[in-house]
Every structure is written in C-alpha cells, then in structure tokens.
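Mind looking over this structure? Questions follow.
Missing here: one protein chain of the complex. Every other protein chain is in place.
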Amino acid sequence: MYGGGNTFEGIKTDSIANEDPILLAAFEARIERGEKIEPTDWMPQLYRKQLIRMIEQHAHSEIIGALPEGTWITRAPGFKRKMSLMAKVQDEVGHAQLLYSAAETLGKPREQMIEDLINGKSKYSNIFNYPTFTWADCCFISWLVDAGAIVNQLANAKGSYGPYCRALDRICAEESFHLKYGHHCVIYLASGTDKQRQMFQEALNRWWPPMMHFFGPADKISAHTEVLMRWKVKMGTNDEMRNQFLDMYVPKIWELGFTIPDEKLKKNESGKWDYTEPDWEEFKRVINGDGPCNKERLEVRRIAEERGKWVRDALKSPKAKYIMPLA
Amino acid sequence: MNNQALKELLYKMADDQLILGHRNSEWTGMGPLLEEDIAFSSMAQDKIGQSLALYTLLQELGERDPDTVAFTRSANQFHNCQLVELPNQEYDFSLIRHFLFDTAEALRFEMLSESSYEPLAQLARKIRGELRYHTLHANTWIKQLGTATPESIERLQKSLEYAMPFALGIFEPSPYENELISSNIFLGEENLKKRWMEKVESVISQTNLNLPDWNLVKPELGGRLGTHTAHLQPLLDEMSEVFKIDPTAEW
Partner (left out) sequence: MLKSLDPRVTRLPVVEIAKPKAQLDQFGTYEVFVEPKSGKPFQHEGSVHAPNLEMAYILAKETFTRRFTCSSLYVVDTRDVYVSSMTEGEQNVFDLIEQSESTNGTSDFEIYQLIKRGKQHVFLGSVKAGTPQEAMATAKTKLNTGKIVYNIWAIEANKIRFTTEEEKEYWITLPEKKFRDASNYKGGDKLKRFLEKVNS
C-alpha cells in the first residue's frame, strides 16, 4: 500500500547536466517509445536515486502498513475474517519483500534500506502513523486505504523501470482480493446492527482527514517534478490521483448511507471533486515524526529486527559476498 | 460408530489447530526475516483452515456452527493440549513447538487417512501435501539452527527442554481410546506417540541438540480434559473480543 509520498522538497536536477548527452538522449528515447529500463541499462544518476527512494518508500509503507491492520489479527471476528485478515496482512509483508528486491536491483542492499527505515532516515506513507482504535478502523484501511494505494499502483505499473513494473503487476493481482475483502467488511458493518454502523461511521470520521492527505500535498504547493514525469517515474500528479480516488469511492461510501466529514465535498460541474483543503501543516507535522503512532511503528520494526538477529546471525555464511538480485 | 468418541477426537484436533494457528499468527509482520514471516503466516492460515474443516465435520455430526464453537466457548470447554496455548516467547520456542507439534500432526493425519470415518480419511488425504511442507519447513529450520552457532544451539536446547513435557501432553489418552481403536476410527495416542518419538529422535540426531530422556520427562497433562494453564482464557478473551460485541451480528 502506498501513498504519493512527500513532495514538499524539490528535486535537485543539477546532476543531469553532468550526464553524457548521447546516453541521456538514448535513455529518454527508450522511455518515450514505451520500452522499459532494465537493471543493467545505463541510467542517469538522478533516475537511479529517485527510483530507489520511491520504491524503497513504497516497500517501507508495506511493512509498516502491516501494523495497523495487524493490530486486529488476533481479534478478527469469525473464521472467515480471521483467515482473510491474516492473508491480507501477510500479503503486505510479501509486497514489502517484492519491492525491496526491486529497489535492490538499483544497487542499495536490503539491510541498508531496513536500517534507514528504523533510524528514521527513510519515509513511509503517512497514513500508517494513525491508530486503528476499533475493528471498523481496520475495515476502513482494508477498503479505502487499499483503494487509494491501488490508484497509485495501477498508475505506477505503467512506469519505466522493469523490476518495479513486474513487482507492481504482481502486487495489483493480489490487491484485487484486498479491495473486495475490504468492501465486503464495510458492507457487513453498514447493513448490520446500529452498533456496527456507528462503529464504522466513527472510524470514517477519524480516518477521512488522513485519507485526504494520502496522495500527498496539493499540486499548487508541491515541488516541481517534471523530470520525474518525463522519465515515467511519477505517473500522475497528486491532485490527479486524489481526484480519481474520490471519483471512484465517494459514491460507494455514500451509497452505504455514511456521511463523510467534509461539507464541501461534492463533484462540480467540470467533473472534478471540490473539497475542503486538507491541513498540510498537520501532514508535515505527522510525517516528520509528530503523529500518534510514529514512534510505535518504528519501535515495533526495531524490536522485530533485534529479536530476529540471532536467527540471521546463526545462518549467515562468513564467506558470502553481496550481489544484487537480477530482475 | 461411537459418535462421542469421534467427536472427542475431532474437538481436540480442531482445538489444537485453532489455538496453535492463532499463536503462530501473532508473528505476522514481526518475523526474523521477511520471507520466513510470510512462510510462518501461511502455515498458521493452513492450521486455522484445517481447524475450520474439522469444526465443519463436527457441525455435520450435530454440533453448533464453527464460529459459535470457536468464539464462544470458555477455556475449560477447550480440549487442546497445553503446549499450543503457551505464549510465543522467542522464535526458538515457536520453532521448537512447530517442530514437535507438526511432526505429531503429520503422523496423526497419516494414520487417519486409513480411518473408518470416511470424511476424516478424505480430509487427511487432501491435506497431506500441506502437512508435508510444514514438516519440511520445521525439520530444515531445526536442523540448520541446531547445528549453526553456540547461541542458536543453546536457545533451541533450552526451548526443547521446556517444551517437551508439554509436547507429551499431545498424546494424553482420550477416555475413548479403546472405542476409537476397535472401530478403526483412529489407532490411538500410544501408537501415535511411538511413531512421533522415532521421528523426533531421527531429526534431533542430525543436530547438536540433546533429546531429554523420555523416561525422565514428566508429561504436562490436563488439556484434553479442559484443564489449562493461565494462558488460555486471556487468549480466548482476545480472540473473541470483537465477535462478542454482538455474537448474533454478521461481521
């Protein structure tokens, strides 16, 4: 699961000037005609750096994203939900595995990426810094946060880097179950008892503001990313992705009789969605460490890594040399 | 066919799998290696799925639906062995429990594939492949960690010694052993225990671990009769927390 990520910071494009213009032109022509870039191809430094950052952030979002829903694994109501939630959270770990591998093909070892997650250097999708108070909060994530992630993933699957595309193809195939499962859970809450309906309405009220942050800052306050669009690293603007999500899912939420806590939310005459401008200061605050669960999320990862260290140390081969995965 | 004896057998098997599957699912997202996290979770899902299959057989024999049976009984109504309800502790314990329990499980289902109770025999034959993977996984981890470093060997050794009395509780005899054996439903816990001991010895002998003397281990019994450790009720309370908000609701 992945949101657009933080694009407040500008991207330093100076390094492009130092690249061999002939190689650069051939590289851009390949992307232009829709041919994928593979790990052994020549690529500009900036492309490699930005892709590592993006894929790595996506991977971290998956492994951290396993935690808010993981909160409810031991308490899922009934066999069906129990087994499905286990499978879904397992998939998130699986997606992290696939994405770390894709990022590794660009030259950054997995231990370095995990290290950077734990020490706070690398970011992950901000929405996971919020707590899942109830089963209904868990269902919100399973349905709507996954829905948001799928909007991003479907777009990124058409990007230029082969390994990332392959990982996303697999991820999108597995996500179809997640989305259907999430919607199924919410339909049952909506059509259930008053208590169940209320549980979801309250969860929706809590999660709507972070969901509006999910696709990243509004275009008008975002840093310029033309080169990333040209290189098919970024496949749509934050606002475009957000609008697509609203278009697909607000009607489905309203259909179930729930109210969304934004009076301004409506589709305007031009077909785009109007909404109250999200609080981008709050977003900045939380993504920089001051959210309700930031500390806990990283601490859980750190503890997991430390507890597992003896296992990995025991089986490590002293003669092994590092080599990147192939594809 | 003695339904009481059969139900007793099905209940204890289903309860074992449900509780162990639940315990193992606690590792999801927190495992020692991403790929192993994924594998351990798959096996936990298999266990829960197999318990569901067994509770479904029970429902066909007149018991209540699986959700009610699993999510509303109290600890003293459960027939799992105490081994499976123990908290996870560190990965060495979870792996040792996985090895000890799944070895018995695979052998139990192997024996049951000849059962006179056809639905159970069919289930046993169907899941043989799943159990084969579980034991391949367990044996490989125990053999590799059991020969790796002083730390891994010491950890496994301690866990093995701690778990063994509880593991013997898997084979606590049922009040219906004779009926099960004479009606060919199941060839009995004694028989299973013998095969299990041989298998366990054969794997442990390929490691630097020392098996406790079978004659000196005092089995922790009681689970099959509803006597449990202090750990089971909190586990069940947690498992049924949302379900019990409204047991008549559909989730």
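A and B are the chain letters, set down in written order, and residue numbers restart from 1 in every chain.
Quick note on the criterion: contacts are C-beta pairs under 8 Å (C-beta built on N, C-alpha and C of every residue); 3 or more make two chains touch, one makes a residue touch a chain.
The model shown is predicted, which means the values in this text are computed figures rather than measured ones.
*Asks:* Of A:D20, A:E226, A:D290 or A:E306, which sits in contact with the chain we cannot see?
*Replies:* Counting the whole complex, the residue in contact with the absent chain is A:E306.
*Asks:* Pick out which of B:E36, B:D67, B:E172 or B:E220 touches the chain that's been left out of the picture.
*Replies:* Of the candidates B:E36, B:D67, B:E172 or B:E220, B:E36 is in touch with the missing chain.
*Asks:* May I ask which residue of A:T71, A:Q153 or A:T237 touches the chain that does not appear here?
*Replies:* Answer from the full complex: A:T71 touches the omitted chain.
*Asks:* Where the complex has a chain not shown, which of A:P44, A:G65, A:G94 or A:G236 is the residue touching it?
*Replies:* If we include the chain that is not displayed, A:G94 is the one touching it.
*Asks:* Which positions on chain A touch the chain that was left off?
*Replies:* Residues 30, 35-38, 40-41, 67, 70-71, 73-75, 80, 83-84, 87, 90, 94, 97-98, 101, 104, 109-112, 114-115, 118, 131-133, 162, 165-167, 170, 173-174, 176-177, 179-181, 183-184, 187-188, 190-191, 255-257, 296, 299-300, 302-303, 305-307, 309, 312, 315-317, 320-327 of chain A touch the chain that is not shown.
*Asks:* For chain B, which residues lie in contact with the unshown chain of the complex?
*Replies:* Here the touching residues of chain B are 26, 30, 33-36, 38-39, 41-42, 45, 49, 87, 126-130, 132-133, 136-137, 140, 144, 238.
As a convention for this text, only the chains that are shown with their structure count from here on.
*Asks:* Touching chain B in the complex: which residues of chain A?
*Replies:* Those in contact with chain B are residues 63, 66-67, 70, 72-79, 81-83, 86-87, 89-90, 92-94, 96-97, 100, 135, 185, 188-189, 192-193, 195-196, 300, 303-304, 307-315.
*Asks:* Taking the touch rule as given, give the residues of chain B at its contact with chain A in the complex, in rising order.
*Replies:* Contact set of chain B toward chain A: 22, 25-26, 28-38, 41-42, 44-45, 48-49, 52, 66-67, 70-71, 90-91, 144-145, 148-149, 151-152, 155, 238-243, 245-246, 249-251.
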